[in-house]
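A single protein chain has been removed from this complex, and every other one stays in its place.
Up next is subunit A:
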Amino acid sequence: MSAVGIAKQVEFHGESLSILRSASLTLYEGESVAIVGASGSGKSTLLSLLAGLDHPSAGEVALFGQSLTRLSEDDRARLRRDKVGFVFQNFQLMPQLTALENVMLPLELAGRRDAREAARAMLERVGLGQRLQHYPRHLSGGEQQRVALARAFVIEPLLLFADEPTGNLDPATGRQIIDLLFQLNAEQGTALVLVTHDAELAGRCDAIYRLVDGKLNGAGR
């Protein structure tokens, strides 16, 4: 993944507001980076631009050698579907689907016929083999984030975006989730972009970037 000079401005009541001024970042296969910054510093905006969920006002993002700006919305979606996983702070599970169905979802979107079996295996891998038919509202926070991890890793992504994955969990559960995340990451050789304000967590990554005043400052590898 490479991002060169990306910026994001939004119109707000007729005034232009700069959220990101200039951010550049490169990430190689299997590598992990942490993006840290104060809340409101634009971490999540940067993440959504890197993942192709939003358009930058300037600059360019390329994933797996393909420039996102030149791809259509649906082509970007296809790229995400096949190669990118997400883990969110709020878990973002579909409340109307069971744990199993939530994990099946990305596989089904990709038209995989073995969706059910693959999803079941993945949920067993994250320790939720007994919770397949539970709805998110019947799961604890830690369990919900495990389902989210299973959903992210079930497609064996080349790149994983994680946005404050422990933000809504107590410290003990958070640690378990992070251990699981790094385990899966290592197993699958996935590259990782981790947005967090937890310095200890950031320290487990290969590199740390700090977002200050809309600028991304590279830190030591």
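The definition used in the following text is that a contact is a pair of C-beta atoms (placed from the backbone, for glycine too) under 8 Å apart; a residue touches a chain by one contact, two chains touch by 3 or more; residues count from 1.
Criterion: contacts and distances are computed from a predicted model.
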Check your understanding: Going by UniProt, what is the name of the one chain that was not included in the view, given "Aspartate carbamoyltransferase", "Acetyltransferase component of pyruvate dehydrogenase complex", "Putative ABC transport system permease protein" or "ABC-type dipeptide transporter"?
Key -> "Putative ABC transport system permease protein"
Check your understanding: Pick from A:D82, A:E156 or A:D206: which residue touches the chain that isn't shown?
Key -> A:D82
Review point. With respect to the chain omitted from the figure, which of A:D54, A:E187 or A:D213 is a touching residue?
Key: A:D54
Practice item. Would you indicate which residue among A:L97, A:A118 or A:L132 is in contact with the undisplayed chain? Key: A:L97
Check your understanding: So which bits of subunit A touch the chain we can't see?
Key -> 48, 51, 53-55, 73-74, 77-82, 84, 86, 92, 94-97, 101, 105-106, 108-110, 116, 151
